[in-house]
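For this depiction, one protein chain was excluded, whereas all remaining protein chains were kept in their positions.
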Amino acid sequence: MGKFPLFPEQASTFAPDVDHLTYFLLAVAVFFTVLIFCSIFYLAIRYRRRSDGELPHVPHGGLALEIVWSVIPFGITMVMFTWGASVFFNESRPPNNAMPLYVVAKQWMWKIEHMEGQREINELHIPLGRAVRLTMASEDVIHSFYVPAFRVKQDVVPGKYSTIWFQPTKPGKYHLFCAEFCGTRHSGMIGWVYVMQPRDYQNWLSGGAPAGTLAESGEKLFTDLACSNCHKADGTGRCPSLEGLFGKTVQLANGAKIVADEPYIRESILHPAAKIVAGYLPVMPTFQGLVTEDGVLQLIEYIKSLGPKPIVGGGGALGK
Amino acid sequence: MSEHIDSVKTYALVFAALIAATVGTTAVAFVDLGPFSVVVALLIAVCKMLLVALFFMHVRHSTRLTRLVVLGGLLWLLILIALTMGDILTRNWVGVPGR
Amino acid sequence: MITAAVPERENYLNNAYGIKSWLLTRDHKRIGLLYLFTVTLFFFLGGAFATMIRIELLTPQGNFVSSETYNKLFTMHGVAMIFFFLIPAIPATLGNFFLPMMIGARDLAFPRINLLSWYLLVIGGLFSLFAMLAGGVDTGWTFYTPYSTTYSNSWVIATALGIFISGFSSILTGLNFIVTVHRMRAPGMTWMRMPLFVWSHYATALIQVLGTPVVAVTIILLFCERVFHIGIFDPTLGGDPVLFQHMFWFYSHPAVYIMILPAMGIVSELVSVFSRKPVFGYQFVAYASMAIAVLGFLVWGHHLFVSTQSVYAALVFSFLSYFVAIPSAIKVFNWTATLYKGSISFATPMLYAFGFIGLFTIGGLTGLFVAALGFDVHVTDTYFVVAHFHYIMVGGTIMAYLGGLHYWWPKITGRMYPEGWAKLSALIIFLGFNLTFFPQFILGYLGMPRRYHVYPDEFQVLHVLSTAGASVLAVGYLMPMIYFIWSLRYGKVASANPWGATGLEWQTPSPPPVHNFDVTPIVTHDAYDYSTVIGQEVEVG
Partner (left out) sequence: MPANDAHAHAESPALRVQFDTEAQQKDASTLGMWLFLITEVMFFGGMFLVYTVYRNAYPGIFAIASSSLDVYIGAANTVVLLCSSFTMVLAVRAAQLGQRKAIILFLILTLILGGIFLGVKAYEWNEKFQEHHVPGSSFHFEGMQPDEQAHAQLFFSLYFAMTGLHALHMVIGVGMLLFLIRQAQKGRYSAEYMTPVDLGGLYWHFVDIIWIFLFPLLYLIDRHLKG
């Protein structure tokens, strides 16, 4: 047993935000709970039945009263809504300079890939004070990435990417849980997040012997899967060049325009026919079943590395 | 009983209208109206539904309660579809995958 | 003050004997008792699963049962408790028994359909029971795809079909109630004279009729997906797993109001009778039930805040969730205000009503916590949510259900329950309940995920407290079982109206005759007009 905490550690910029919201919610709840409990106790005892045949006088209901006790709670709930929503909005939009990381969830482990090529299982090492943005994919069922000390959680749904971000504020070792039920060893799909001083982090990065950066792995895949046969750097042939693609707006054959982000590239590889680039024929074969979620992430990272453009986080700008 | 009994002629006219609408919707489907194809097809279907409900199912003569029940049912169907599509159609608005 | 019923009088219990007279009965009162028997069985089944869950969670290593078994335990606990106990609990037992009587009808509009609904519940229950005995299900009561369709190796189909079938039971009950309330009211029983119990059942019935079909079709699709693998919810074939969640919660959120509204109806009755005053703001309380039923359909997405639902949808659903809180608040305040200048009796049913108001307030307010987006991201899928819903469902609904059972026990059986024991068990339940579930709020905020049977050491103290509470709770629940059965034989014979209540069900002997009333009553007063019963002899029989 040993430790017996009553409040979770605060280790990210969100933690105080969420906790302040909690204090407010608690205050409201305590106020109303005490109000109701005390009123009941007081009224029940004050007006207890003193004789069997007694028949109390019937007061008339008050419209004013009904309005008061509808409007006041309504006002309070709107504060709750706005406050909760604003915290949530921050949690939803990673800043542009966030450090990107990739996560692949599968029954029952977390695989984490760093840009520099480090791979970890059920462990995540990150530097203190730096915003981190995870792009997450699942290979089987729904999982959920949850770090209580950071107060963040996001489901990882098969078939698409989801994003979570946070900025650690305290070095240490924190629980990582899978919060969405995912089968037999759901409660074993846990791990640790290590928040390190930036210097230690650099050491840690250079400590392992990665097989090359993520983009380099992607490049290798790009040749192995024969993508390079069609997609030439100069854009000759039947295929669009992928140079500088990431973050660019692509004109599609059906007239629509779309920003080339991670989901778009993922779709282009797994369901090439879904969105056809204007001026090209739908001849690209699907790579579904031929490439894993990790592989797709590496390819994406490679394609990103081709571009002169910086990584677009999507944060900030609402819509387009 | 205060029942309305419609004439055979009324029914026959409604029936004719329904057949005409069926032919119409089939024919118009071959015309390229762009995104309006769906709209037109559904509009025609709604009209046909109204004809069947109002005349064949006697909603025209029925009580307020029955009409309320019918409208309520349609409204709930709308809630189901509208709020779900509200999620699906806004999924990429923030520009962050999965949000 | 009130004449005792003559024991020999013919009533619904002694007018026919034998198993057949029960299994083929069309009397809503007998069907109510059939339901009572059935749902009680399921409650204890669910309770047995809960007991094993709590024992398992005593230690962090998870060494009492295997992971697989644990997953099956909480799934079957949820399924048994929600679909086969709490959803039918109040409407199909007390509602069935008293709704027709309260509006002065001889029976429900469709007695045969009523019997059919009971059979559907039993058949559905047997299906699910079979699944549980044959090996169990491990998907959680929410059956999220693609785990339930592609990955789980357990008895998903049999369980889901059981729920599907029992869903029709619920639909038919709701349909029957709506028609009965519209068409079978006694002369003079206007809408604004209906007891609030009837109002809340009417609102519940609307949800049953409008919501349940959607879960039925969802289960059909789940079935098709699992058996034929057609891709409707499978992302590798182009399906969207989150769509399943939308469809599931379109029903299952309103379904939580199927569970709470009838309980609120009971509480309205209890608060009024035991204060001898009309419920304060009767109309507001009545309309609040309807508002909850309608608004309840607009908020289901608050279960999907971290599911990759769009941010905008999340905002809308969070916003709308707060609208449901207002009618709930109106009810709580009006009940409290009813006590003011009343003549308050502390009979057991009233203690349960107090328990309900208090615990529902806590459960409801924590519902507002989780409806706040930023807060929910942290606590969703943790014990905070587990505590929230147990506060409402166990602290709220079961309290009210027990209160209602005690209140109407004399009418149903013609016997009084032993008051002293009843008060004691009410107290034990209240204390045990809080000890079980309050620590779970803290656990959840600390980050303890739900559906975990192996957990970090630092959570153990709170889990042990919770298990201790659960044992107290179990004792509290077993006591009424025993004394209710005891009272059938040894309880004091009950008069027609032992509480001095105004409802029409009290204007007829206990237990009631086969067709409820010897003469169809004519209603001339508002509900809860105590001047008509207090200080006047009630002449019955």
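Letters A, B and C mark the chains in the order given here, with residues in each chain numbered from 1 onward.
Please note the rule applied: a contact is a pair of C-beta atoms (placed from the backbone, for glycine too) under 8 Å apart; a residue touches a chain by one contact, two chains touch by 3 or more.
Everything numeric here is computed off the predicted structure, so don't read it as measured data.
With respect to the full assembly, the chain omitted from this view is in touch with A, B, C.
When you scan C:N96, C:S117 or C:T212 for touch with the missing chain, the hit is C:T212. For subunit C, the list of residues touching the undisplayed chain reads 105-111, 171, 175-176, 178-180, 182-184, 186-187, 209-214, 216-218, 220-221, 224, 228-232, 236-240, 243, 246-247, 515, 519-520, 522. Contact between subunit B and the unshown chain involves residues 1, 3, 5-6, 8, 11-12, 15, 18-19, 22-23, 25-26, 29-32, 37-38, 41-42, 44-45, 48-49, 52-53, 55-57, 65-66, 69-70, 72-74, 76-77, 80-81, 84-85, 88-89.
Although one chain is not shown, part of subunit A still touches it, namely residues 254, 270-274, 285-286, 288-289.
In this text, only the chains that are shown with their structure count from here on.
Subunit A and subunit C have Cα centroids lying 35 Å from one another. Residues of subunit B found to touch two or more other chains are 92-94, 98-99.
Multi-chain contact residues of subunit C, defined as those touching 2 or more other chains: 240, 242, 308, 311. Contact residues on subunit C toward subunit A in their complex (touch as defined above): 1, 62, 67-68, 71, 138-140, 144, 146-147, 150-152, 235-236, 238-242, 275-278, 280-284, 305-308, 311, 314-315, 318-319, 322, 325-326, 329-330, 332-334, 336-337, 339-346, 354, 357-358, 361-362, 365-366, 368-369, 371-378, 380-382, 442, 445-447, 449-458, 460-461, 530-531, 534-535. Put simply, subunit C touches subunit B in their complex at residues 182, 210, 214, 240, 242-243, 246-247, 250, 297-298, 300-301, 304, 308-313, 316-317.
By the touch rule above, subunit A contacts subunit C in their complex via residues 1-8, 17-18, 21-22, 25, 28-29, 32-33, 36-37, 39-40, 43-44, 47-50, 52-59, 61-62, 65-66, 69-70, 73-74, 77-78, 80-81, 83-89, 91-92, 107, 140-142, 144, 146, 148-149, 151-155, 157-160, 162, 175, 177-188, 271, 288.
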